[in-house]
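As you look at this complex, bear in mind that one protein chain is not there, while each of the others sits in place.
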Amino acid sequence: MKRSFASDNNAPVHPEVMQAIIDANHEDYVSYGDDPYTKEASNLFNENFGREVKVFFVCNGTGANVSAISHLIRPWQTIMCASTAHIHNDECGAPEKFTGSKLHTVPSEDGKLRVKQLEPFLHSVGFEHHAQPGIISITQSTELGMVYTPDEIKEISDFARKNNIYLHLDGARIANAVAALNISLEEMIALTGVDVMSFGATKNGLMMGEAVVFLNPELAKDFEYIRKQSMQLASKMRYMSAQFIAHFKNDLWLKTASHANRMAQLLAEKIRHIPQVKLTMPVQTNAVFASIPPEIIQPLKEKYYFYVWNEKNNEVRWMTHFQTTEQDIDDFVRALEDLL
Amino acid sequence: MKRSFASDNNAPVHPEVMQAIIDANHEDYVSYGDDPYTKEASNLFNENFGREVKVFFVCNGTGANVSAISHLIRPWQTIMCASTAHIHNDECGAPEKFTGSKLHTVPSEDGKLRVKQLEPFLHSVGFEHHAQPGIISITQSTELGMVYTPDEIKEISDFARKNNIYLHLDGARIANAVAALNISLEEMIALTGVDVMSFGATKNGLMMGEAVVFLNPELAKDFEYIRKQSMQLASKMRYMSAQFIAHFKNDLWLKTASHANRMAQLLAEKIRHIPQVKLTMPVQTNAVFASIPPEIIQPLKEKYYFYVWNEKNNEVRWMTHFQTTEQDIDDFVRALEDLL
Amino acid sequence: MKRSFASDNNAPVHPEVMQAIIDANHEDYVSYGDDPYTKEASNLFNENFGREVKVFFVCNGTGANVSAISHLIRPWQTIMCASTAHIHNDECGAPEKFTGSKLHTVPSEDGKLRVKQLEPFLHSVGFEHHAQPGIISITQSTELGMVYTPDEIKEISDFARKNNIYLHLDGARIANAVAALNISLEEMIALTGVDVMSFGATKNGLMMGEAVVFLNPELAKDFEYIRKQSMQLASKMRYMSAQFIAHFKNDLWLKTASHANRMAQLLAEKIRHIPQVKLTMPVQTNAVFASIPPEIIQPLKEKYYFYVWNEKNNEVRWMTHFQTTEQDIDDFVRALEDLL
Partner (left out) sequence: MKRSFASDNNAPVHPEVMQAIIDANHEDYVSYGDDPYTKEASNLFNENFGREVKVFFVCNGTGANVSAISHLIRPWQTIMCASTAHIHNDECGAPEKFTGSKLHTVPSEDGKLRVKQLEPFLHSVGFEHHAQPGIISITQSTELGMVYTPDEIKEISDFARKNNIYLHLDGARIANAVAALNISLEEMIALTGVDVMSFGATKNGLMMGEAVVFLNPELAKDFEYIRKQSMQLASKMRYMSAQFIAHFKNDLWLKTASHANRMAQLLAEKIRHIPQVKLTMPVQTNAVFASIPPEIIQPLKEKYYFYVWNEKNNEVRWMTHFQTTEQDIDDFVRALEDLL
């Protein structure tokens, strides 16, 4: 068996999630979400966010991001994000295609946006030749594994609200961020002024299924049509919903995320002493970024899946997940050391 | 347990398909389709189509239809289909939104298109004010449960080819059609000149997963970008692919479809003698359309899920699926008779 | 000189309009509409509509229709129109491309919509699989030269308002309709509940320039971004505005339209007695529809430009315009008679 450090979506489905799927497989249910599993899963979102939210299950992360953003803006409004954002780099232009909107990016080393980078976009307001600021999209944890504090999110949402701009949060790895800060979803999301989030779970042990969560239910009005028109409505939805029920049960989602984070920390600790390996980012969640000698990249790839993040400085990304074991880390570090 | 006659997507997942999912759940695999399950599933498509095809797994039927069609036309070209087509009625405008193209519909009682209905569209050719004929989309079996013969498909594809128009086949219920005609996919699809099809399987026992199949692999060039941009690329694709492996294994897909068809026939036979119930369509696959006295619609709905198809003539649709039993049919007919 | 009966847009520019253009050509002005001509032209719209409206000049009729409609709906909402509508037949799919919305058409012989044809669309309301009724678009005068009475428009707008649907009026030939009914724009448009209209003028003597008019200024909010994003914002706008000033001055627009209407009446009168020529539509504005012997179509086309409207019944369309003379009509009728 070959352990992958390429992405947390290389992992299998968590056994408890799989069991929930099996348990849901016994009789006929109305499709498209009018079933008891979807109802229960929706309630679990309310519980975890500490308020009544509106949740919509969708097929994948790109679908979550694009449908959520599209719902809140018009095509002549912009989407502002970090240059590192998944919506900019890894969705093959789906945001532009479906929203019809311009993405405005600002450079970021750690994947975070800062308010002072957003202020220049206000110069366009009211000038018909310029696309108008519409929504800010931040990623938590970021594509570089870093975590916004609630105060940092609050600062951005204050800026957004003051300027009639919406705030979207791409939470493809929200669990890793929540686990890292050890605070609740309510504290991280509901109280910080986020308008809508993409709640990721596939990278944290689900088979398939993400969620769009509107913090203010009124903002969700008519979103069901966007979900359908963006081709994100699953017919046998109970199987998605059942996964989310297991996800939240006994805080499984936090246990799995905490474990993944811990494995990344362990990996970072074990390689910190190796002189030829240089960590390029602090390790806050389940990703380790490091520069390694270029000549060992290929040999190491023959043993383990992982991505080269930046060819210029031989930076690679190693991701851990809920099933990564201490043994896996030991084996990986040994393989690395053997090559050096 | 309440058996549903509302739609074949109200059914659970077939046990053999579920087992295949479970069996695939044991280690790390590269995501997005670069895994052995996807390779094996793709090969099974080649086998069943009697040639090398190009297959792409997608999240749902709307996604299959829209991405396939979008790939083959430009926005100034039209999509021609029957007025009954799923792409026209049941996808919340997703085809127009994503392709940017006009849908041109022609009236149809049984869901089939005829070449003579398509000919008038040729009048637009070459006139810049008119959207240009781009692709014909037919549904097999149709939304009314009817089946095109291979000759009928061939006649449409000949017309299409002669006029530089593509032919798409929406096979949301392709298995029911293949089972009904008792011919191979090769005879029905590959030899009749279809360019691309949406291969449906969720309605026939899968949990989630459809496929876009290009009969001519060259036409598939660059489709991977359309799949991603249309938000149809699943990360943990092995779980979709594993379902298709089970689907084709020992011709499970035909057994389940044949069974569903048989149950519809049984239902039709048992109600044919009831004077207040009038079949409105021949029963060729797994759908039964009938006019029933309006006063029993609501009481019957309290016992069974089903849809009113046409309020004007009190026409309802009853669908069977792979798990519908003879007992279910008996119970349903008895409930019906009790109400009359 | 060959007089054209093909379309009123085959006419030249009215001399008074041309003079207004020449008079505007003397110094530097700020572009994009911040000039005194645009201000004056806008005021003339207010005057003619009997209230404060919001008017935006655009480049052409397709641009007016598409931008206006797009502003008021979301892509999951439909555009309902007659099967004869310009937006459906003659804009090469621009409405679908730019709005992302589905066009729902109903059959019409005279180009008019009736409320009872619209009612079935309400069945989709609230069902996420169906695109939702968004806007009704009617054409005044219709593509068949017919005119809605204010009461007929009011009936449609009442239906629309009651069901949260907007009403758009394509007024490519609005002047001909106003002239035909001999009522004011206020009575025809402002008091009948139209939300937004495309005000056509190019077919009535302008060189280039149409207008989008919002009857309720609040509905116009942010339309300037739609105009720009739909590529309809002209830089040297004063030259459009100057044309509209001349258009409205001394009711030129009604004189020219009345004249065109009269010429069509004259033509109809003069051919009514010819047994081989059969009028297929009442003549209410500046279009004459007639069935003529197929063998004379080509010979007549060699002498005069005109369109065959329907090949099946040898129906042709002859349009008059502000410069068509009685002599032109006499000559045309003689040519027609010579061929019979």
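Letters A, B and C mark the chains as written, and numbering starts fresh at 1 in each.
We take it that a residue touches a chain if its C-beta (ideal position, glycine included) is under 8 Å from a C-beta of that chain, and two chains touch if they have at least 3 such contacts.
Note that the structure is a prediction, hence the values are computed from the model and not measured.
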item	value
Hidden-chain contact residue, picked from the options B:88, B:112, B:173 or B:228	B:228
Of A:31, A:84, A:101 or A:137, the one touching the omitted chain in the full complex	A:101
Absent-chain interface as seen on chain C, which is shown	1-4, 6-7, 9-13, 15, 18, 21-22, 24-31, 59-63, 66-67, 91-94, 97-98, 202-203, 207-208, 225, 228-236, 239-240, 305, 323
For chain A, residues in touch with the removed chain	75-76, 78, 88-93, 96-97, 100-103, 123, 128-131, 311
Where the unshown chain meets chain B, residue by residue	32, 74-76, 100, 128-129, 131-132, 222, 224-229, 233
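Criterion: only the chains that are shown with their structure count from here on.
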item	value
Length of the line joining the C-alpha centres of chain A and chain C, rounded to whole Å	50
Inter-chain centre distance, chain A versus chain B - centres from mean C-alpha coordinates, in Å	33
Per-residue overlap in chain B, given as positions that touch at least 2 other chains	91-93, 97
